[in-house]
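Heads up, one of the protein chains got dropped from this complex, but the rest are sitting where they should.
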Amino acid sequence: MLVAKPGLDGHDRGAKVIARALRDAGMEVVYTGLRQTPEQIVQAAVQEDADVIALSILSGAHNHLFPRVMELLAQKGVNDVLVIGGGVIPEDDIPFLKKAGIAEIFGPGTPTKATIDFIRANLKR
Amino acid sequence: MSDVPETVRRIRSGDPRTLARTISRIDDGDPSVAQVLRALHTHTGRAHVIGVTGPPGSGKSTLVDKFVGEFRRRGLSVGVLAVDPSSPFTGGAILGDRIRMQSHALDEGVYIRSLATRGHLGGLSGAVMEAVRVLDAAGFDRILIETVGVGQSEVDIVRLADTVVLVSVPGLGDDIQVLKAGIMEIGDVFVVNKSDRDGADRVVREIRSMLETALVNGVTPRALSGAGVADRGGHHIASAARESANAHGYGDAHGLPPVLKTTAETGEGVMPVVDAVEAHRAALEESGLLRERRLRNAAYELRDALGKRLLARLDSPDALARLDALARDVVERRRDVYDAVDALHEALSLEEKHPRR
Partner (left out) sequence: MNDSESIRKGFATYTEGVEKSLGKFPERKGKFVTGSNAPVDRLYTPLDLEGRDYLTDQGFPGTYPFTRGVQNTMYRGRFWTMRQYAGFATAEESNKRYKYLLEQGQTGLSVAFDLPTQIGYDSDHALSQGEVGKVGVAIDSLADMEILFDGIPLDKVSTSMTINAPASVLLAMYIAVGEKQGVTPDKLNGTIQNDILKEYVARGTYIFPPAPSMRLITDIFEYCSKEVPNWNTISISGYHIREAGSTAVQEVAFTLADGVAYVEAAVKAGLDVDEFAPRLSFFFNSHNDLFEEVAKFRAARRVWAKIMKDRFGAKNPKSWMLRFHTQTAGSTLTAQQPDNNVVRVTLQALAAVLGGTQSLHTNSKDEALALPTEASVRVALRTQQIIAYESGAAETADPLAGSYYVESLTNRIEDGAWDYIRKIDSLGGAVKAIENGYVQQEIQDAAYTYQMDVESGERIVVGLNKFQIKEAAPEGLLKVDPAVGKMQEKKLADLRGRRDNAAVRTALEGLATAAQGSENLMPRILEAVRQYATLGEICDVLRGVFGEYQQKVVL
């Protein structure tokens, strides 16, 4: 599991809570910290051989940054990683993000269990 | 991934995805990876393996980050293995060392991998030894291993690394006491990090005096011995090693390893540490100690591997049934422990001679 915060916002409460919940669900979680560029996230995912990338963002830059992550993964020929997103993301934007390859978007108030169940059910490898 | 020659080729070309996947397969205990590791073996032994260990909160990750920067500046490629503990309850882990190494995230000459201990004791992950070989075969010049750094579990790194950097910090109080007992046996280069804090000079003095005391008592520092751990009563190579060490500017005339101050946050003092690590390596090589050390470490590894293999035999249903029956005998006082072990040993040996398909 790679939990990453793209963008410049410093609100990592959600990212940290989900990282901890995933650990308590028995997963190994690499947390990359704040202000990660899509390039850094993809490089980390490759080097860590992540099965899942969980992106958390509250800055509103998701429409720019999420598709960029997918684009870079594709460039590196990585197609077996499950990418999910969370944060303050308007409903209107979700179809666009899903089309870009984000498997699911989890908005505010999503129980961590729902995220964990989704990951378990949708792992690509 | 079943194509062994192709996997080997990609590893040797340093392809990060293949490296990453191979290390995962090792970590997951995938038996098919053995073929790859066998094929890689002849391509290993070139990299300088550096362990970085010390108590939690001593700033190991930040130091490693700065070491990477310094090695890169010198044109050397670097692989990093950072180990964090697994939760004993859930098996999960949070691997957070990478956060402090993100300045190298986009450098193609750096590969960083986080590993969880997965129940392995000794401050490393069970996969580290093999992961080091993979990175070695991939051509990384320097391989840095950051241990968990809890308590006295530094045994593994001593048996794995060519050079061990032991990190301490002012203000940890009793931890220095813990180190006291075996300080000579662990470190080749001693670092007092966060040296902008009060008490840094005192820690330096304490470490020096511990090293001096050990030396007076006739303990050859590990740094200058071929052993995986220090030898009591000296070692025949020690004096030759001291000479070449001095020639390379490592340690002092009495064979005392260097004790250096750093402030990892600002990078202050990092360069002299890297110099000392490099000098140590040069001295080891020139004096023949490197080979000595690696011989000893290989022997440890073989012993471990054999032990694992023997233990694995207990996993067969027959063996488990036999084990349960003997355990019952012991508890119900029908046999003593020695007797039961004899019986178990005999049973396993018989099975080896006449394996049941």
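Observations on the structure shown:
Going in written order, the chains are labelled A and B, and every chain counts its residues from 1.
We adopt the following convention: a residue touches a chain if its C-beta (ideal position, glycine included) is under 8 Å from a C-beta of that chain, and two chains touch if they have at least 3 such contacts.
Model, not experiment: these values are computed from the prediction.
From the options B:Gly29, B:Gly57 or B:Gly119, the residue with contact to the chain not on display is B:Gly57.
Summary of contacts with the chain left out: across B:Thr213, B:Thr266 or B:Ser349, the touching residue is B:Thr266.
In the full complex, chain A contacts the hidden chain through residues 7-13, 16-17, 19-21, 23, 31, 33-35, 37, 59-61, 63-65, 88, 90-92, 107-109, 111-113.
Where chain B meets the omitted chain, the residues involved are 57, 62, 94, 96, 99-100, 265-266.
Throughout what follows, only the chains that are shown with their structure count from here on.
Distance between chain A and chain B, defined via averaged C-alpha coordinates, is recorded as 32 Å. Interface residues of chain B facing chain A in the complex, by the touch rule stated above, are 16-17, 19-21, 23-24, 86-87, 90-96, 98-99, 102, 105-106, 111-114, 116. Those residues of chain A whose C-beta lies close enough to touch chain B in the complex are 19-20, 22-33, 36, 39-40, 43-44, 46-49, 76-78.
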